[in-house]
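A single protein chain has been removed from this complex, and every other one stays in its place.
Showing subunit A:
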Amino acid sequence: MSINGKAYIVGAFEHPTRKADDKSVAQLHAEVAYGALQDAGLSKDDVDGFFCTGAAPGLGPLNMADYLGLTKLRHLDSTDVGGSSYVLHVGHAAEAIALGLCDIALVTLAGRPRAEAMATGTAPRSWGVNVPDDPFEIPYGRTVANAYAMCAMRHMHEFGTTSEQLAWIKVAASHHAQWNEHAMLRKVVTVEEVVNSPMISDPLHRLDCCVISDGGGALILAKPEIAKSLKRPLVKVKGHGEATKNQNAGYTDLTYSGARWSGPRAFEEAGVTPKDIQYASIYDSFTITVLMQLEDLGFCEKGQGGKFVSDGNLISGVGKLPFNTDGGGLCNNHPANRGGMTKVIEAVRQLRGEAHPKVQVPGCTLALAHGTGGLLGTRHGSATVILERE
């Protein structure tokens, strides 16, 4: 079964907050759900499919469905693959709609790691109890930052990638963020400023890392008949791919990501190639994340990512592949430490022609959103969607 053309993204909402001292996580879920429903021109009793992750408070989707007053649900999905979940949920929601399991799906994300003063990237963290790899990794101080830094170190060793090339990714994000009034970091930075910022985990500097922010976002997907009855521009789900990558029984290879598998699956379903993509939302937990995913998605050859991202090639209006025109996780926000939601939302804005005029890609009809969730250096989820303006 193909999902190409079977579902549309009809509502999208990004919470404007970046520090939610005065709101609970559940309330943030409510506000993004309401915002996305308002955007679509629907109400909560129209929702019959609900998608969230382990970041939502409670047992799977149950407590949030209760809090939000969702009483018409006939399809649930709380697949949690970290920050890539919300890209994956677009695919799963389209599948569910295509199968008639639901007509209108709501996907929500919210969190407040900043208000809770969480050391997201630099404190060792387990994903739960009885995790079999924990005794072999947690005592060694595994953090988000060092798990990605080891990939960067190996990439530099194998392909000659430089810190200056990685810095170009942050520079491009900052060029976009300057136009986003909600972005945490709006100052345009230079390559020199990135490579001269404090070292966090060699070779990643502070400015190679994404921000820590509160907030969230929500999406509404609907079947074609409903989408066409609404007043918003039509954004069609054209293709989806998902994958996991792990340590391969100890024969781990840190030079590539799961995008190597999720990307081609999405492109095949959509019937398009990387050359056709006019705008790309690429998960940017760190600069190295972007570089490796661009290679693995086929935007350039493996090992050529450093060259590809240099000289402003990712800056809208300047380079060949405008990316993360909201400023991305590197400059705008990374709500609940999960960036997949905002990746999809900015792709929707671009396809609707509703991105900031300074970063809007003219005549944008084909966009990609891609997420990596978990740890690039150990085990991660990978999800790719391709969206089209109809």
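Quick notes
The rule we apply is simple: a contact is a pair of C-beta atoms (placed from the backbone, for glycine too) under 8 Å apart; a residue touches a chain by one contact, two chains touch by 3 or more; residues count from 1.
In the analysis below, contacts and distances are computed from a predicted model.
Missing from the rendering is one chain, named in UniProt as "DNA-binding protein" (options: "Peptide ABC transporter permease", "DNA-binding protein", "O-phosphoserine sulfhydrylase" or "Acyl carrier protein").
Here the missing chain is touched by one residue of A:142, A:334 or A:349, and it is A:142.
Screening A:105, A:150, A:166 or A:369 against the full complex identifies A:150 as the residue touching the chain left out. Contact between subunit A and the absent chain runs through residues 122, 124, 130, 132-143, 145-147, 149-154, 157, 198-204, 247, 249-252, 254, 378.
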